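Note that this complex is displayed minus one protein chain, with the remaining chains in position.
As written, the chain order gives the labels A, B and C, with residue 1 at the start of each chain.
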Amino acid sequence: MKKALVAALLILAAIPLLLAVSELPPHGSASNATYTHVSAYYLEHGAEEAGAENIITDVILNYRGFDTNGEVTVIFTALAAVLAVLLLGDASTATEDKPSHSVSVVVSFIVRLLAPFIAMFAVYVIINGHISPGGGFQGGTILGALAIVLTLVLGEDEARRLLPERPKPWLQAAAPLTFIGIGLAGLTDTGFYLGFPTAEALSWIRTMWLLAIEIGIGVGGAAIIASIFWTMEAER
Amino acid sequence: MEVVDIRPVLAPTLSLVCAGLIFLTGQKAFWRRFWSLGAAVLKLAVVMSMLPGTINGTVYVFRLMDFTPGIGLGFRVDALGMFFAVVSSTLWIFTTIYAIGYMEPEHSKVRFFGFFALCVSTTVGIAFAENLLTLFLFYESLTIVTYPLVIHEETPEAFKAGRKYLTYTLIGGAFVLIGTVLTYQTAGTLTLSKPGILSLANGTQTLTILFVTLIAGFGVKAAIMPLHGWLPTAMAAPTPVSALLHAVAVVKAGAFGVLRVIYNVFGVELLQQLNLTMWLAWLAAFTILTASFIALFQDNFKRRLAYSTISQLSYIILGASLLTPMAATAAIAHIANQAFAKITMFFVAGAIQRKTGKTNIHELAGIGYRMPYTMGAFTVAALSFVGVPLFAGFVTKWYLSLGALEAGDWWFVLVMIASALLNAAYFLPIVYLAYFKAPPGTQLHVDEARPTLLIPIIMCALYVILLGTTAEVPGMPFSLARAAVRFVFGM
Amino acid sequence: MVSWPHWIIVAIIMPMAGAVLTPIVSRKNDKAAPVWALFIMSLTSLAALFLIVRVAQEGPFSYLVGGWARPYGIELHFDEFSASIGIICLIGWLALLFSYHYVAESIPKPRIPYYYTLVLLNLTGMIGFVMTGDLFNLYVFMEILSLSAYALVAVSGERVAEMAAFKYLVMGAVSSLIILFSIGLLYAVTGSLNMADISTRLAGIESRLPVMLALAGMAMALMVKAAIFPLHIWLPDAHAIAPSPVSAILSGLVVKTGVFGLLRVYQIFYGAGTYELAGLNTTLIWLGAISIIMGAFFAIFQEDIKMMLAYSTISNVGYIVMGLGLASQYGIIGATVHIFNHALIKATLFLGAGALMYKTGYRTLTDLRGVGKAMPLTSMAMSIGAISIVGIPPTAGFLCKWYIALGAFQAGQPAFGFALVFGALFIFIYYIRMVNSFYFQPPTHPEILEVGEAPVSMLFPVLLLAALCLVMGILGRIPLSFIEPAVTRMLGG
Partner (left out) sequence: MIEALWVNLDYAASVVLFLIGLYAVIAKDNLIKKFMGLNIMETAIFAFIVALGVVDGGDAPIMGEGARAPFTNPIPQALILTGIVVAVSTTALALSLIIRIYRQCGTIEADELREME
């Protein structure tokens, strides 16, 4: 009964929504405001102004870099939130009834075999983000996934060694800190937070900074994803 | 002539500071009494120092600060405000002395005297308010600071009374606020320095709504029927509080608000054109008679006094709504006349209760032999209410009747007479009972209440006679009332 | 000093950097986290102070992040409304100070550094939210503040807290998505994300339906965040169960971001000039009025003091929304200033309630009877808060009531002026219960008379806020005249 009512209401709500989207500028047309206004500028000037051939990278890290600055803060918030919700007073209770992993030898072997290649691929995705599809988030996610796979195969204690205790908080905070660092460097250099040097001759600096941010995001993202997974695993 | 002077601010601030000191140091009886009395005397001195100037037409103003852009928290002492301030600060001294004696065996005395001082501070604030917003500010504060006094007993009845009191007065306050907002919206100003800030150009309908809103707001505290319900219930409070509620502060704040609305917000001229006040006059007349009639059947001493208060307050409303100079003089003068007489009666009721524990009228037979001075004072007050010449109440009745005739509404004179008869009917039996119905075996030797209770009673009774005999002597409060009337009617 | 252009970015990255560094700072020493957070917030407050002085001196100003011209980069825009970072910093700072003792006892130890991280992140999100001039950036900051708010509700680890947090999260996430959808619609028709740019480009758009849908979507989603009556169901549990300093932040500030978002939406559409907003205005007025009444109505039946305060928030946000919907000069001024004043008042009350709970261990009105004698200062502060929230002069709450009522008459809607003034009386009914139970009723638990005042770190914020409630009532003209030019500009188009 409740479900039918909800469904009916939603179908009713669909009508104005569909009406509204039917009035939107036609899909895929190159004369849309979306295409002719801001993005035209990006496509025209992005490659030489912003430091990366991949315009999307330009937008993410340079034109709208501040959004991404906020975004990495969001993932850090997620980490802090998960830790604040899941950590308990005494760690012993959480680990008692954990089922032991039993993974077949074949799977274990293949994962171990593949791990370096996955890691290498992740690094490739991270550092090639400015000229090809990819970037810090994508690469970081691959690294994080690798950590998760290794945890499942090797067991948690083994996998946790990937992220030693001492640098762990620094690595988790890597993305926002890199952003703030680059932003302040830009501030001293160009007078704008997150400003990249504009001179033609300094394009390599632009590229280096982009690369630094990509690496920061990649490392930070991987550390956070792995940490969140381990925290949940400990609580499972 | 307007003079910028610090004293209008000083008067409420003094009691405010003393209230703070009472809260801080009031655990010791000496300091509690010292600050209460000191503040009362100081404040009276400040108020009195402005009296000669005010009678001669000087207006003391002080604008404290802009409360919101355009509307300031300002103080202004004109004749009408001065009159109210003189009455309340004179009575405060008596009430304080009385309360010190009366509250001796009670609990939470710090709270009591602290809020007592606050209460008077806000009352003087109401008297000296320069604009309607300042007036509202103090009017609403008065509600809040009297609440702890009303529920002082902390019994279920006290809480019930407190709830009722708050409900009535806060709703009234809300009406005042709406009226203030609407006034500001229509007139563009809220100042009370002119005889009327609204004009016919604002539209009859708006003006009517505004009048009804403001009168309803102030009418709650002025206990115009049918807005009077809180007053008899609030009898649950200790006697000095009842005295304060009924004579000095709360009800007078309401009546004073009505006067301000009629004389300073609308102005006599505008109201005459609008012909709005007639229903108010009828309502007042109805209240006078009905409340007196109800009072006849009350056996509880304080309840009878409460209904008498309701009846007497409407004299003020009636006088104001007749819109003639004579009636206005009577209305203003009655603020003092009713206050002194009624506070005497409450003090008497309190003294009897403390001394003998009796609260009902039928138990009072023969009390006149035991407490002759107290009952003597009561007799003076009763005669004043009945309207016997030489007592304060007569002055009111006389001028009010003259005013009614001036307005051509002679039937209000009949109301006066009927009311005098009713007053006689419910007060004189008490006197009779006290002196002539002593049951056999009555204690015949004098056994008065302690001096702190007795002295204020006698002083107030003397004042009642003083007000009744010296009405025409220049320099007495009555000349202030005349000064106020001259200003209001542009004479 | 004041004209240094970078304070605006400092105000955002200072708490952001402070937050991400908190776990590092407190790795060796548990006590370091609160001290560090307070230090960071002090610096941020300094930046906020300079920004407010600057906007008062020279009017609104912009900051181009990365140096890209509008609309190509992200613009931070600081106008008079953005000056709310002042109250964000103030309440944030005081709540952090209050947390010092409070949190140490009420949440599990390993979570404490992350608690401070989340509070700082929450404040970062709000500071960014009020200063940004870019719609998508607004969304990003909104997510920072929402996500940290969800977690902060659950941080105490009680079962009810986690369920409340989940409820809050689901409603908050759905509303965030609706906002993102609306941003997408606006982007689809204008091709821009900069608010000022969208505002100018909207004027010439022919297909109105998507724009109106975006407006409706944003308004609805922001009303969820602001807990307007039928969309309020997440609020009472979340605000009542969260640790008290968090309640103060949530109730005083986070809920207001919804209203603030509405203000920004209004700015965009008033700027565009050609849109008929009467429908939205009427909806806001009505929902505001209903919220006032219903919030008060539910609050009357609450025994739990924090639950009562939570429902009272719904009433008060109703005031603000009603003021916005009146769309008259006075109404909007009153609403904006009430954002500020209600934050002060509600923080006083929640922190005061926290102090009572900390010392006595009780949280219902019946259990707390007689606490006025045991904790006179805290009780006095809460009584001032209660008087203030009802709008009795001369406290902070009165001026807003006065202005919004004036706005109702100005807009030709006197009935809502009445509703507002009498709604306030309704609110008074339950606050008088609180005052009665503190002072005038005999204690249910006699041992309550033995407890003393809370430690200074808790007492100081409560007293300071109560004092501000009084001071802002008397000096009310300062925020009012401060905000006036912005409102005139907004209504003038």
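Simple rule for what comes next: a residue touches a chain if its C-beta (ideal position, glycine included) is under 8 Å from a C-beta of that chain, and two chains touch if they have at least 3 such contacts.
Please read all numbers here as calculations on a predicted model, not as lab measurements.
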Counting the whole assembly, list the visible chains that the omitted chain makes contact with.
A, C
Contact residue for the chain not shown (choose from C:V65, C:I87 or C:A188):
C:A188
Please pick, from C:A154, C:A355 or C:I432, the residue that touches the omitted chain in the full complex.
C:A154
Those residues of subunit C that touch the unshown chain are 136, 140, 143, 147, 150-151, 154, 157, 159-160, 162-163, 165-166, 169-170, 173-174, 176-177, 180-181, 184, 187-188, 193
What does the interface between subunit A and the hidden chain look like in terms of residue numbers?
2-3, 6-7, 10-11, 13-14, 17-19, 21-24, 26-30, 34-35, 38-39, 42-43, 46-47, 53-56, 58-60, 64, 67-68, 70-72, 74-75, 77-79, 81-82, 85-86, 131-133, 135, 137, 228, 231-232, 235-236
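The criterion applied here is as follows: only the chains that are shown with their structure count from here on.
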Quick one: subunit A and subunit C, Cα centre-to-centre, how many Å?
30
So how far apart, in whole Å, are subunit B and subunit C when each is placed at the average of its C-alpha atoms?
44
Per the C-alpha means, the centres of subunit A and subunit B lie apart by a whole-Å value of 74
Which residues does subunit B have that touch at least 2 chains other than itself?
none
Residues on subunit B engaged by subunit C in the complex (per definition of touch)
65-69, 73, 111, 133, 136-137, 140-141, 143-144, 147-148, 151, 154, 159, 163, 166, 170-171, 174, 177-178, 181-182, 184-185
Which subunit C residues qualify as touching subunit B in the complex?
387, 392-394, 398-399, 401-403, 405-406, 409-410, 414, 417-418, 421-422, 424-425, 428, 432, 436, 439-442, 474-477, 480-481, 484
In the complex, subunit A residues that touch subunit C
16-17, 19-21, 23-25, 32-39, 41-42, 62-67, 69-71, 73-74, 76-78, 80-85, 87-89, 169-170, 172-173, 176-177, 180, 183-184, 186-187, 190-196, 198
